[in-house]
Every structure is written in C-alpha cells, then in structure tokens.
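Below: the structure, in structure tokens.
With one protein chain held back, the other chains of the complex are shown just where they sit.
As written, the chains take the letters A, B and C, and residue 1 is the first residue of each chain.
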C-alpha cells in the first residue's frame, strides 16, 4: 500500500527561485529558515528541484533551460548523482546522504526531483543495470522521450531489467534518506497527446520500488494538467499529482485554478492530494533571469492561499525563504487556515459563475465547517451565500451562529440568513463557521 | 438538496423489450409481476421509456425509430401528454396520474422517460409557457437539437420563461405522482462533440424544478458515456448518470463496461449512482423487430450481475417480466448479492489486465468485504488474488477466514494465502469474505 | 458540366452594409451605380444577400441576427419568396423576376443568397414538394440544421423527392433570371465538426439542378473555411467556395488571409475560384448597427486588393456603392490590376515568413508576369526578391527588364538583380514585370 499521509505535504521547493541552479549551501539556508520560522506551523519538506545532477546547469540560460547532450554526474549503473561542484558533500559517492542528514537534523524531511526514465547517455553507453544482468540499452525506450527536457529515455513496459532499474534508483534514494520524490514528465507526457499517460507503467514501477524500500516516501507526479480520466490510477499509485501546468504569479493562471479545483474537488483523501503547484510568493525568479517580488497583489495572494487551503492542495513555497518579509511569513503561518491541510477536511465548490465563487469545507471527523468567498472581478463586489444552503451543502443541520475570517481574525458578517463580504478586486475571504 | 437515496435504484424499464411502443396494459402487467415476484428482493421502480407521447410510435420502424415531424399528444402549453390510444387512463387530461396510482397501489414507484427541452412543434406554434408570460419560441433554442430524436429543441440558457417551463412540466409530473425521471439527450449531447455537456444548464433547471415540488424524485441522466470531467456536476445536480452508451447483450459491450467502471469507481455515494444501463436479460427486443432471449450466456449474465453489483450500478431490468424464466428470476432475487446496492458499499477495482479483473467491495458501515473475480478470455482460466492484499486494499486488517460464492452459495477456495477460482469463459465469481 | 467562367466573378453584395435588411430600392440604386461607374472595369454581379424572404428582418437586432421561428414569405411548396414589403415588385408571385429584369436591363447580372435545405416551417407543415408526390417532412432531415441560422433543415441524402425539391427552387430562380447563387451553411457545416462537409450531397443536388435549367448560373458556396481535403469536390461541383470564415476590416483577419491563400494557391482554374470573401471597403456596417468607413488604412486596402488580385479571388464589394469616395473607386477600377481576374493568370506564393510575403503571377496564355510584395509589420521595411528566381519560379526564362507598380503607375526599382520596394506598415506593392 502506498504511504497514507494524514496531511497534505507542506514544504519548500527550489524551482521558483533557483530554476536548475540550486546548490548545497542554498538548500541548507532554506532548511534552517524553515526549521526556525515555519516548522511549528506544519512545514516540513525541503525539496531540491530539477537537474541537481547537471554540470554547468544554467550556464546557457539564454538559449536553453536544459543544455542538450550536456554533461551529467552519473555512476557506472546509469544512476544520476548530485553535481559535486554544487553539492560538495556528495563527493565520494555519498550522494544526497549528508544533505538529507543535515535536513533531518533540523527536524525536517528531504525531497528530490527526478525525471522519469533512464539517462540517454546510459543507454547509448550500454551501461549495466544495477541488480540485473541487463544493460541500459535493453530497457530504454528510444521512442519515449520528454518533450521539454533532453536528459532521459522512458523505460520500456515489461522489459526484463526495468523494475530492477527503478528499484536501483529508489533504493539509492532511500539509502540517502530521501522522503519525497517529485517525478517529472510522468503525470502528463504531453509530447504524446494521443496517449498523455503513456508512462503509467513507470508510475507503477516507481510505487512498487518505493514499497520495497519500506520507507515512507511521498510520490509526487508532475507536470500537469493531470488527466481526470486517470484519477483512479493516480489515487492507486501516487500521493500527489499536479492538476495544472506550471503555475506562476499571473492572475489568469490563478483564475484558471478555480476550474481545475472544480474538476478535482472530490479526489482528495488520506494519501491522495491533487496538487495546485508551488506558491510563487515572496522573492522568486532569480534562476530564470528575472529576480523579483511576486507579481501577485496581496489580495491575490490571499485568494491563492484561501483556494489552496479550502481545496486542500499540498503547499510548496516557491520563495527564497531567507528573504521572506513579515507579511508573507504571517500568511504562511496562519495555523487556523493550515488546519485545512488535514485529510479529514473535505472541500467542495458551492457555487461558481463568471464573477465569483464560493467554496465550503467540512471536517468529516469533527464537523468543523469553513467557507471561502472569492471575487473574480477587477472591481470590488459584495459576495454572499445563504447560510441554510451552506449548512445543507456541508451536510450538517447544526445552525451557523458565527463566522471568523481567518486571515484577519475578524468576525464575519452574518446578515440575517446570509454570510456576506465586500471583496476587493481579485480578493477573497476565508471563514470558519461555528 | 437533491434526493439522497440510500440505495441504488432497482426497477424495470420498458425500452429493451418494447422500444417506443409500450402501452398501459403492458406497464401494468410488468408492475404486477414485480410486486409479486421481485419487490421483496428490493425492486421497486416501473419506468415507461421513450415516446409515450407519440402517436403511431413504431409504425414506421423499418425507416425510423422516431417518426420525424410526427404527431404528438401535447397540451396548450407545449407539455407532452401520454398518447391516449396507448394509455387510455390518461384521457381527459389525467396524464399518467391513474397509471401512477395503480403502480403505487402495488407498493411500487413510477417513472417516466423524457427528452430534454421543449417540443419543436410548440416552438413553431408559439405556444404559451405555463406560469409565465413568455412563449415557446422565446425559450426554445433553434440551434440545440438532439442528434438522434427529432422531437425537441433545447431550452435557452438564461431565457426569461425557461425555468418556468421546466417548473411547469416537472410540477405536472409530480402531480401525476412520478417518482423517477430519466431525462435523455442531456448527459452527453453527442451532436456537439466540442461541447458534449452543452445542456448543463438544463440539468440545473431540472433539479431546481424537482426541489420546488417537494417530492422525492430520482433524476437519471442519459445517454452516456457520461463525461468524467463533469463528474462533480452530475454529483451536484443528478442522482444517476449513464456511464455508457446504450448497453445490449453483446460481449464486447460487456467487456467494455469494465473500462467504464474502472473510470467511475470512486464517484458513487448516497444519492449518486453512476449507471451501467439496463440489464438485457430474459426476453427482449420485440419493439426492435427481433424478439429474442438474451444473447448472453449464463456465465456472461453472471459476469454482468457481478460487475453491476460490486461496482454498485443501479439495476434496471430490460426483460419483459411476465416471461421471466426461473433461472433469471433467481439471479435477480439473490439478496446477498443485492446487498451491494446499499450506499455504504464501496467498490474498487483491485486489478485489471488483458485477461482478467478483480474487484473488491467494502462496507464503510459494517466492514463487510466482498471480492469478484472475472475472466475476460474465451477459455477457462484460474484467477486468484492474495488475501493479504485484498485485506489491505479493502482497508481492513481483520484476516479473511472464509469466502462464500454468492451465486452458487458454495464456499470459496482459500488456497493458503490466496482466494482462487477456476472461471469459465467470460465468467465470474462473486464472494463475500468473512 | 458546371459553368466554366473565364474570369473570377466581380460584383456587389448587400451583406456588409445592409446585413439582413436590404430592399428593392437599395438593390436598384447600387445596380445603377455599378452600371454607370464600375461596369466598364469588369464589375457585373448584383447580389442580394441573406434573408430576403424574412418578414421583420433586422427588427430584433439587439437580440438576434435571425429571428427564431420568425415569419417568412413562402409559397405552397415551401419555396421561399422575397418579402414583398421590402421587394414590392415581387408581389403576385413574381418573385425576383422583375428585379432581375431591372438589373439585366442595366447590362448586369443578378444573384441571390440562399440557405441550404428546406424551410423548417415547410417540414412541420408537411407541405408538398413541387414536381413530386412527396412532402417536405419526408425529405427534411430533422438532425441537419445550421448552427447559426434557424430557418432551414438540410435535405436528406437519397430521399425520394429530394432532387425534385432542389430542382423546384433552382428552376424557380432560373425562371426569375438569377445568374448567381450563393448557398450558405454548405461549404463548411461547422455545427458538425466531425463531418464539416456533411452537406456534400446537397452541393451535388444543387449543381445537378442548375445544369437541368440550362442557364449559366454561378454556384458559390459559403461559409468558410473551406476544407482543403474536399478541394476536388468543390472543383467538381461548384464555382466559388469561401476559403475563410466571414472577413471584415481587421488586420488580423487580413494577415490570416495570407495563410489561406497559401493553402489554396493551386486550386484556381476556369470555373473554379477559391473565394476570399467580400471587400469591406468604403461605407459598411449599417445593418449591424455600426455604420462606418472601413477600419482598414489605405495601405491595408492596397494590401487586400493586391492579395485578392494576385491570388485571383472573386471580388465582391461590400460597400454601399452610392457612397463610394473617389479614392476607393479608383482602387476598384484599376484595369491593369483587374487583369489578374482572368482564368489564365496563375498566382503562386514565392516566399512567406513572419515579416513579409512575396507572390508572383504568370499568365499561362500570354506569359505576362506579375509580382506583389507585402509587409506584415507595423513598421516600414524594405522587401526585395531576386529577379532570376522570380523568372524561374514563374516558369519563364525571359529576363525581367522593367517593373510597373500598378496602384501608383510608377516604375518599380530594379536594383541590379533584385526587385525592391520600401513598404509602409501593413502595405503592399503590385508590379507588372516586363
């Protein structure tokens, strides 16, 4: 059985700030910040994102995000290793072990990003597959590539040596102490539009390999949009799956997330967390050549946080943590809002039209009720909903007597039989209803 | 709130045997049979299917299933009425009231089929909309038609008078005593492949109209395949939705249902029942010009019943009930199998490949566990599954000590740590595991 | 055999200025203007566009372009007649006969727009089909409608009475003296995206009916975009087919026409003219509620005229002719440019990239050569092409010694071995090369 985490994962991911370039010191600094300022609120994962194995990563950024046919750190079995110039502690074959130890020492968990498949270089070099009498060229599928990253070939379905390969890398990661694996080019293999879940067998091999390690490792699938018709398969074999393509600090993308949350609203359970992608808050973009404060207004950030929470998405901070300002930090440490990360909280879209949306959330365990009001317009507008219907919709008959807005701590307006708020442009309010 | 039935509906539908031609005496005869032989096992709905309003229905069957621009019984508000030559008790504007009374008098419930929208004839005649100052031509959408039935125009989204129209027909049906409405050309409006849920607003108007009546009316949507990306909308506004196009007595269609059940397996809840369509058992096909015994072998019938039950589909008998043989009747009155109709029973596909499938079912209330083994091949084969994994998968750690096959009543083979059976071609076994 | 006109038709069409509202006096006034000012340059067709049969056309323009289930002038055989309140000379069943006579009297030709199929009202009323023992309901296909106009049903493929219906309307039009039929909802039946040439059989019936009349009637198919995979069928059965959706005075649409001309460049021959749609020049838009001078700049108008000419599209003026200004008139009466309308002139795209295009045209009869240079940018730029390659491409080895720009009459710049021009934003130059 896959790992049945009782909460949607909360953590930090290096991508939004560092792109392909993050190094050991930077990972450690972010981990220390988390341990000191965020851990108590429930944040725990520190994830090194894409191409930690690539030499010269980021040096041709004007032409390529990922250098084609570039040099990669790899062992004799085609298993990628951290680029030792960026991750010095990985020298002498220690991989991410020392860094994972460091993170664990702070009371946190450690995660890495991988591309599905086996390095193209390993296949062309006919390297042996660890724990098998097969070679990489026998298990690599020359017709299965990633449309946007040149590093890997997919692994053939049913090939002798294929499961052994996945066992060999996941076993290595488990030995290092990895707690979270974000596997990319697997949730939606968009190069193959007539078969966009073409690597379903690799998801199965990954989960099987994880279970063999005996370690509680979260399996997170990217990129999105995940395929709703494969929901049952994600739910059976993975923990997180991205329901969106890469999310950035732009209103149209945030507005679009309401459509995606609508679609996936009843696919969340213990161990199964549809994923709205990283939070592009605070300072981001450096590795992409445009270091900046998030382009989201504060009201949009509240909208994002309210949606991610009431829907129950995993939360992964994209910001460089060491540069977090106080306002953003307060947003990320609102424990009353983060309560919604628990698996017993079930979010449902109550209403959505062209100009606003209303969501509710009910704890199946405690009966706690929440509601969020969202304004899609560029202008302020009042948004309201009938309390009686919210009660019904949330499946409880206990009358609602009061409301508390969680970002401000202020009481909500219960106008006779209605919950009401005047929302700023692109703004939101998140209420606990008692 | 929509009607939250605690069990998937079970009943009889006139279509598979009568096509468009069923009449009052035939409906009554089937109702009497159900009351006498099936009611105790949980069967309760008697549903008159398509074109009960059409004069001359079936008289041009060699050329048309539905006569284009044919005559229909309709009141002055464009509301269709039963064809009084086939339903004599409907004379003098009594509609289906007397027939519903008759069915209720047998302790059963009464349902009808409708096409979404408003009669084309009403729109061209500019008839008034009951309860409104609008006319049919103002609410009919001339660009919204059914691709396979010529009777209706869709109702415009947001038009003044549109909700009043739906209120007027559903109010009438409620007055008649209708308990179940199967609305067609609405679940998948296949003429519009770029917008196959083009009548979502009509689903909402229907549900709103039903709630206004205060009556517990089941809303069933056809035809399929339902659109998985609209699952949340069906779940919010409807009770049943067809997950398949018309189902008939052919192995490829039955084999295909495993794919559809896989897709929809976690969308069943109290009041929400993904629908595998009628059971083409017993004597069927008369109205289609080929009266026959079902073409399914007995083993295939067991496979169908086992899948419908362990998945939890509504059960609607297609056979002419008065001609049911004893074997089929015994299949339909197996109370241990029909236990799976209850909303607390949750079916999950455990495994599926090219040659076989395994499903499990767990009661969230009682912890009861079930498993079904299916053979897709034309030849016999043994199918087995590990008990420990079934326990885990079903979410319980209580060990499985015995198994009872529900169609035969015989004990199942627990071969050490495995549940095993030798399955005949296209056959199945359904077990309760204790 | 279809009519093999030796020139692409040139004329005036009422749509761009009048929408559905044109009346007899307006048609006549435009015809008189054409006879006086345009005829000598080759203009000859006067075409009354959509819904000349509709009562109250245009009176609900804020809600509908075409009033659903509105009243139409129709004879007892379901054949539409001109709305006599707008076309008084059509009284007493004379149809468009008198108006056609008037136009013919000016030395011009007369055309009308029709929707494919048979009036829905005729089908619902079971009207007889002229020249047949069938009725409209027997030949109307209730599943074949237009997605944007509510007037008609398509005619069934192979139905008895179907060809007779088309014979009956085309015969009537021939009796009236119609020279040009623009049939709509037939070139691309876009409601049916999986079969967008769903009315191919109606094209065939139309052409067959035309040939039975013995009259040289142009058959023009709308709307576009025409389907390139059906090119052979258009070429066999029609004279004109729209290669674009409705064209209006907007640069993106004009820019897009280069892609469509590229696609259709070698499908023009005597009797076969891919159609770029009307020229939205001069005064347009009145019937649409926004009477205006064309939004195209003069340079864009030159670009449009140059492309339509060098590609060889039919030319249909959208402007109200009586309000034409002198500059526009001079553009429309440039005989050297209009020479390219002849069937022996074969246009070919020589080069196209993101910022400019070059076209050539060669007369297969006389060996005359033309070239046009186009600037896609918002800024001026020089565009040039190698003369030697133009010679080759145009299939002639005779050296190019001089160039004359046809809109200005000025000599072109032959810079050594290159034809060159500095083009204004969105501008063009059209050269004859000698």
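By definition in this document, contacts are C-beta pairs under 8 Å (C-beta built on N, C-alpha and C of every residue); 3 or more make two chains touch, one makes a residue touch a chain.
Since the model is a prediction, treat every value here as computed from it, not as a measurement.
Contacts of the undisplayed chain with the visible chains, over the whole complex, involve A, C. Residue-wise, the contact with the chain that is not shown comes from A:120, picked out of A:120, A:283, A:339 or A:426.
Here the missing chain is touched by one residue of A:76, A:105, A:142 or A:367, and it is A:142.
Screening C:195, C:266, C:322 or C:408 against the full complex identifies C:266 as the residue touching the chain left out.
By the touch rule set out above, chain C reaches the unshown chain at residues 1, 228-229, 231-232, 235, 262-263, 265-267, 349, 392-393. Residues of chain A that touch the chain left out of the display are 68-69, 120-121, 123-124, 126, 137, 140-143, 145-148, 150, 191-194.
As a convention for this text, only the chains that are shown with their structure count from here on.
One simple way to say how far apart two chains are is to compare their mean CA positions; for chain B and chain C this gives 51 Å. Measuring from the averaged C-alpha position of chain A to that of chain B gives a distance of 40 Å.
Each chain gets a centre from the mean of its Cα atoms; for chain A and chain C, those two points are 54 Å apart.
Annotation for chain B: no residues touch two or more other chains.
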